[in-house]
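A single protein chain has been omitted from the complex, and every remaining protein chain is retained in its original position.
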Amino acid sequence: MAFVAFIGLGQMGAPMAANLIKKGHQLSVYDVNRQAVEVLTGLGAKGADSPSAAASGAEFVITMLPNGDLVEQVLFGESGVTESLSKQALVIDMSTIHPLQSDRLCQKMSQQGFSYMDAPVGRTSDHAIAGTLLILAGGTEAQVEKAKPVLMCMGSELINAGGPGMGIRVKLINNYMSIALNALSAEAAVLCEALGLSFDVALQVMSGTPAGKGHFTTSWPNKVLKGDLSPAFMIDLAHKDLGIALDVANQFHVPMPLGAASREVYNQARAAGRGREDWTAILEQVRICAGLTPKIKQ
Amino acid sequence: MAFVAFIGLGQMGAPMAANLIKKGHQLSVYDVNRQAVEVLTGLGAKGADSPSAAASGAEFVITMLPNGDLVEQVLFGESGVTESLSKQALVIDMSTIHPLQSDRLCQKMSQQGFSYMDAPVGRTSDHAIAGTLLILAGGTEAQVEKAKPVLMCMGSELINAGGPGMGIRVKLINNYMSIALNALSAEAAVLCEALGLSFDVALQVMSGTPAGKGHFTTSWPNKVLKGDLSPAFMIDLAHKDLGIALDVANQFHVPMPLGAASREVYNQARAAGRGREDWTAILEQVRICAGLTPKIKQ
Amino acid sequence: MAFVAFIGLGQMGAPMAANLIKKGHQLSVYDVNRQAVEVLTGLGAKGADSPSAAASGAEFVITMLPNGDLVEQVLFGESGVTESLSKQALVIDMSTIHPLQSDRLCQKMSQQGFSYMDAPVGRTSDHAIAGTLLILAGGTEAQVEKAKPVLMCMGSELINAGGPGMGIRVKLINNYMSIALNALSAEAAVLCEALGLSFDVALQVMSGTPAGKGHFTTSWPNKVLKGDLSPAFMIDLAHKDLGIALDVANQFHVPMPLGAASREVYNQARAAGRGREDWTAILEQVRICAGLTPKIKQ
Partner (left out) sequence: MAFVAFIGLGQMGAPMAANLIKKGHQLSVYDVNRQAVEVLTGLGAKGADSPSAAASGAEFVITMLPNGDLVEQVLFGESGVTESLSKQALVIDMSTIHPLQSDRLCQKMSQQGFSYMDAPVGRTSDHAIAGTLLILAGGTEAQVEKAKPVLMCMGSELINAGGPGMGIRVKLINNYMSIALNALSAEAAVLCEALGLSFDVALQVMSGTPAGKGHFTTSWPNKVLKGDLSPAFMIDLAHKDLGIALDVANQFHVPMPLGAASREVYNQARAAGRGREDWTAILEQVRICAGLTPKIKQ
């Protein structure tokens, strides 16, 4: 069992720390909120007056804070973790922060001889309580290996994201996709309602197509991801269908800003000569717009 | 077995007509392309010189054409279907056309005493050949019931979309969602590449979240669809995460027009006082922007 | 003085026809609304029962109708203009219709040996009454020359747009720019209000910059239009400023969908290696995204 300093005892942090205690680890905890600290000391943790005090002697320091500036302050500010941190200890930031700030913190820690990794979590506070979080571990192989037994006290699944900073990156991508998709889904559902179509019928249909299952595992693997852009469904036709949908939406007063933006993406793909390619060629098109090197010969 | 007139023998129509013959129906076919007609007559169909000639005496008339103007012309143009059509026959338009044009055609047929329904198909030309298309049937209960045995010769699944015009509507919604989602998925995947993150890792993570599974069956059912907007994940936080993702994307030169548009949707939701509601409240917000009556008390 | 048939006596058409009478032309008028016809006959016009009747014997036929389908019907429908039209007459469509439909009408008229030109108008119904409309003439040199004396009875300014179909095209561009600009201006003004800044102060500042004066005559002529992309104001900086503005707008709950879309345009320009070029290089960038040949060596 390890000596773990846990800093940040909010809605997520408190149950995560509690699970570490339950699994037999020795905990030293800190939070600006004294009541949050008392709850944990009631469970057997040692309360500390500062990040520095909490980290003193710890083998692991876990931070679970609302933003990157707070992580930075907890590590490098007055009475911060680095004032007392052992060079043998491993700092694990489990907060969701800006990836580039995470990179800077990692680099700064490293320059001072400390070991730092990112391991943000997926799922909800209910999972934090149940100890069934999804852990997205960013760090060297050795760091991830070392952290694993501790991390798995808080989660039921750990994904090694592939290196330092990759945990926070994969969290960002996942959240980007799900948050924007939420807005797109709302457009489709509201158009459905405006057209007097049963949402259950729409769901039934979409559950069997990329509309409901996503493209990553349906339309992409045998096409653009394999370098094959021969059309199963042509960009020209997809563009035409989008135009009809937007026309209908505009007649029925359903604002569809994402749909409108996506039509212009297809429009640009056609301008680039991709009209008769498979619709999954949009991936290659967006890659090129981002300045990346083409992967597939057009 | 029935006498079916089939008009439109393209990449989809030809194998669909062939399957009707295989299942024992008597077919009369028409296409502007004489060669396409000959292929079908080789399989036992009777070739016709015009839509009118094809429809003469038929119990069912199926149209499978590239756009609504062609359907209109085939029905009402010179030597069109309605010149010879029996009032007992059922016309089934299986083309993918503009829903409002489909409505107009349905109304015009009805005014002339004819029976017309929409039944566009899902899936690909491979499924058309195999007779395993998805049929999206729009029509009265009686029409759908009557058409079913014929339609099921071409497909393996029939969804009754709930009334006249609903087949073409659900096709529109499904295509809208999948086509726009394709563009959104490309943004996420390209950001992933630009950040040096393994796409396989991203897929692994997203396959367990709404990012990969969609919202319709994950985040929505127990929240917005039940009228519960208490936050599992707050709009304020979703908005913040989108902002970070866009900031990172802009630093790494990944254009994300759909992401940018979606951030403004969340922005507007916050302006409407929804910042502390669950992110699924975006559905209710978009509904209201479309002029629909609020369903959930704010 | 000429014999003019005028078809379409709405809010714009009626005063335009009246001005032709005042200037001494002989008028024959038609509208589906009989009352509108009576107003004009009261001023000395001859009422007609159909477009064909109105056009019979006319030297000029002017159409001023709500959309292109109506123009088509008036020209080619039952009792349409072409039934009685002289091959020496000039048909002038002054309606605002879809440019490609205008092209089709022009071609069809020409194929039948008739002379047709487009001449939509700018300004408002007040100007129609005063005879001070802006006429945007699309046609051959000979057509414009011939039409001019008639057109100038209704307007105070005539711009020869450069050939058949160009009148309707320049109207489209102008309307596009002004209508979208209206939405963009609203974003700026609302951000101004949200920030507690006096709109008068903002106006005073913008009145001296491209923000108020536009780019066509300020930032573009000596830069991108001359092929010079050396930076007076770099795309990188413009992109940064847009990012700050969007950040502020999102903090103050001002939705800015156009601003968000424009940031991604600059983002893509940077991805294309234009970050250190002058901001007017956006024109060249958008040209290339539209599939046009680069004009300026990068």
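Letters A, B and C mark the chains as written, and numbering starts fresh at 1 in each.
Going forward, a contact is a pair of C-beta atoms (placed from the backbone, for glycine too) under 8 Å apart; a residue touches a chain by one contact, two chains touch by 3 or more.
Because the structure is a prediction, the values reported are computed rather than measured.
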Among the options A:S52, A:T82 or A:Q268, the absent chain makes contact with A:Q268
Missing-chain contact, candidates C:A54, C:M166 or C:L229, resolves to C:M166
Just one of C:L43, C:L258 or C:I296 touches the chain that is missing; which is it?
C:L258
Hidden partner chain, touching residue among C:N33, C:Q107, C:T140 or C:Q204
C:Q204
For a quick check of understanding: of C:G57, C:G77 or C:G212, which residue touches the chain that isn't displayed?
C:G212
What chain C residues would touch the chain not displayed?
96, 98-100, 122, 124, 134, 136, 157, 159-162, 166, 169-198, 201-217, 219-220, 232-233, 238, 241-242, 244-245, 247-248, 251-255, 257-262, 264-266, 279-280, 282-283, 285-287, 289-292
Hidden partner chain, residues of chain B it touches
257, 261, 268, 271-273, 289-291
Residue positions on chain A contacting the omitted chain are 239, 243, 247, 249-250, 253-257, 260-261, 263-265, 267-268, 270-271
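The criterion applied here is as follows: only the chains that are shown with their structure count from here on.
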For the copies chain A and chain B, the interface residues, called same if over half of the numbers are used by both and different if under half, are same
Averaged over CA atoms, how far is the centre of chain B from the centre of chain C? Could you give it in whole Å?
36
Roughly how many whole angstrom separate the Cα centroids of chain A and chain C?
47
Determine the centre-to-centre distance between chain A and chain B, using the mean Cα coordinates as centres, and give it in whole Å.
32
Shared interface positions of chain C, touching two or more other chains:
257, 261, 268, 271
